[in-house]
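Take a look at this one; I'll ask things after.
One protein chain omitted, others in place.
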Amino acid sequence: MIELEDISYSYGKGPDLLSGVSLSLSPGGFYFLTGPSGAGKSTFLKLCYGELIAPKGTVSLFGRDVRDMTRDDIARLRRRIGVVHQDCQFVDHLSVTENIAMPITAAGQDPGAATRDIKELLAWIGLSAKADALPPHLSGGERQRVALARAVIMSPDVIIADEPTGNVDWEMSLRLMRLLTELNRMGKTIVLATHDLTLIRTMKQQVSARVLRIKDSRVALAGADL
Amino acid sequence: MIELEDISYSYGKGPDLLSGVSLSLSPGGFYFLTGPSGAGKSTFLKLCYGELIAPKGTVSLFGRDVRDMTRDDIARLRRRIGVVHQDCQFVDHLSVTENIAMPITAAGQDPGAATRDIKELLAWIGLSAKADALPPHLSGGERQRVALARAVIMSPDVIIADEPTGNVDWEMSLRLMRLLTELNRMGKTIVLATHDLTLIRTMKQQVSARVLRIKDSRVALAGADL
Amino acid sequence: MKVTRFGIFTVLIGDRRADRVVPPSRGMARLTEFSAAAMAFLAVFAIALSSATGRLADRWASELARTATIRISAPPGQVEEQTRRVLEVLATTPGVGSARALTAEEQRALLEPWFGPDLPIAALPVPQLVEVVETGAGFDSDGLQLRLRGEAPGAILDDHTRWRRPLVQAADRLRWLGFFVMGLISLTTGAIITLAAQAAMAANEKVIRTLRLVGARDVFIARAFVRRFTVRTFLGACIGTGLGVGVMSLLPPGDADQGFLTGFGFSGTDWLLPLLVPPLAAAVAFWSTRIAALRRLKGLT
Partner (left out) sequence: MKVTRFGIFTVLIGDRRADRVVPPSRGMARLTEFSAAAMAFLAVFAIALSSATGRLADRWASELARTATIRISAPPGQVEEQTRRVLEVLATTPGVGSARALTAEEQRALLEPWFGPDLPIAALPVPQLVEVVETGAGFDSDGLQLRLRGEAPGAILDDHTRWRRPLVQAADRLRWLGFFVMGLISLTTGAIITLAAQAAMAANEKVIRTLRLVGARDVFIARAFVRRFTVRTFLGACIGTGLGVGVMSLLPPGDADQGFLTGFGFSGTDWLLPLLVPPLAAAVAFWSTRIAALRRLKGLT
């Protein structure tokens, strides 16, 4: 599904943030990504959905090398990967509902057909009352929830979420996790960056999640030492 | 220091987010503010530094009613209150150092005199290497740390921080907390919104912090039930 | 890096869904519309200027220029003989298109303002006048004068072309000035729209990033921006052209006989020229926005 082979990455002339990373994320897996702030979690995720392209090594998404893809190929690829960006990017002048429907619109499909799905999602994340609100009028946690809803609306094969629970309370975090585990049971691959070890420990009891840890520019599977 | 008397607040024609809130934050106090996502934590904090002005009730800052203040008065007031906004607002084309020095520049003083303070702060928050980086090139957690540094650089009487640890790892959270407790010992008033109950519990063992909880549009002191 | 082609047709038909993703920025919208309107308004005036000047230059070129007069003053008996010889000389002079002696009636008409209609022209020593029409190349007036002096001592060349030529040149120059101003206005419009489009793309980088993040293709994003700017420019240009034509039609109509200045404005089919302004402005906007949009998009992943 997502294969990295001997990837090294650095911004500009800075030191290597990641170096010699080889990794294969298998379909249907549930992966946590952790590591200290500034270790390169977001960078790693951006490599996984083609926002960044590594100069050294190869990243293959769904079996294709990203460097061989045209811009349109990458656009089409993103429709199979739902992303929650750490900064929750929205189109600020469109309503919450329209933002959640944005992947459908961007794919050239009719968002009207998804109205019911969006309503159900909004109910689950506790934002039914905010369906017509504009993103800048949401609280920090509400924005993260909307971003997650947008990432899953097309039920993509892969869901990549960067700190999706940094601004929500514990109960809501668990609710969002339940949504993701549900999708994982349906066969979706989940990659989730978080610094919240309590959350990871709690989740490990519920799904067979693997934990990747970024340390010293390497990505390694964490064992029982978590 | 910060006194709220019978405050009610709602955005536009929405339901009252806060109603009948009377509260007095005393100088030198360390306050945690908690509550579920969307409860109104950020709104409450914005009332406390005059970004929002309540139509009903009075907010007195340093003994003056905010509604009697001119725009320039409010600007001067903000120099006595260091704020970490939940969205960590920066001037994106200025370096980290210049952003941290921004309150000094805005006050019309020479930021050159604070160079050493800024260096020490950067070292404490682990960002010495990022002194000349631009804010959009920082990771989420790095931005939050810079925002906190900017809030404390003028050593203001009050420090208001909205989820300053949402994107940093546990070790860094504790480091940031140590900075705030240090300032609190120097007599500064600290108000800190967070949804991280573990953090609150840990901190309560170190400082005599009071915990305010927003629930059903009321703000109440939480007791041992935390 | 190839982008599916989209033409001006797709742009005008539009796609409601794609459109909505571009923020309805009031500031930029007004800036674009206003610049387009102002430029269209000025363009209408520039067109009027060069069209009026064109007419003037044509008229002067055909009526005024290229004629000279030869005056033959001689004792009564010799006038006819000298006239014949002058005409002979002119027939062999390079640069002379045609030449003819004025009739008595024509001479009387010319002199009427001075002597009234009752002048006994036959009784007067009125010189015979010969009208010479130049070819395009013109003749060498000093050489002709010398040859005339030899053949017909009473003949004097009065070369109108000497003072008329600068007027025709000047009219031509003014026409070019009109074209120049029109070109300048087109360039300015193009540049302002381009810069506004670039500024809008820069201001909307967040929207563009978000759209790329959720899988929108470049063509989807660019089309929305291009359509917005093309339509706004077209509307602005229509308003400006309408105002310009309105103001022009309020100017008192020019009387063709009174020359250039009172004839400022459009005449006849010239009124159709301003209709070209809005489509041209829209085309400029289409291309400049399209290039700006696609260039900007290439910088993002």
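Some observations on this one:
Order of writing sets the labels: A, B and C. Residues in every chain begin at 1.
By definition in this document, contacts are C-beta pairs under 8 Å (C-beta built on N, C-alpha and C of every residue); 3 or more make two chains touch, one makes a residue touch a chain.
This is a predicted model, so every value here is computed, not measured.
Shown chains touched by the hidden chain across the complete assembly: B, C.
Seen from subunit B, the chain kept out of the figure touches residues 50-53, 70-72, 74-79, 83, 85, 89-94, 98, 102-103, 105-108, 111, 150. Although one chain is not displayed, subunit C still touches it through residues 25, 27-28, 30-31, 34-35, 38, 41-42, 45, 71, 73, 110-111, 113-116, 118-119, 124-127, 156, 158, 163, 166-167, 169-171, 173-174, 177, 181, 184-185, 188, 191-192, 195-196, 198-199, 201-203, 251, 255, 258-259, 261-262, 264.
Here is the rule we go by: only the chains that are shown with their structure count from here on.
Of all the chains shown, the one with its CA centroid nearest the global CA centroid is A. In terms of their C-alpha centroids, the spacing between subunit B and subunit C amounts to 67 Å.
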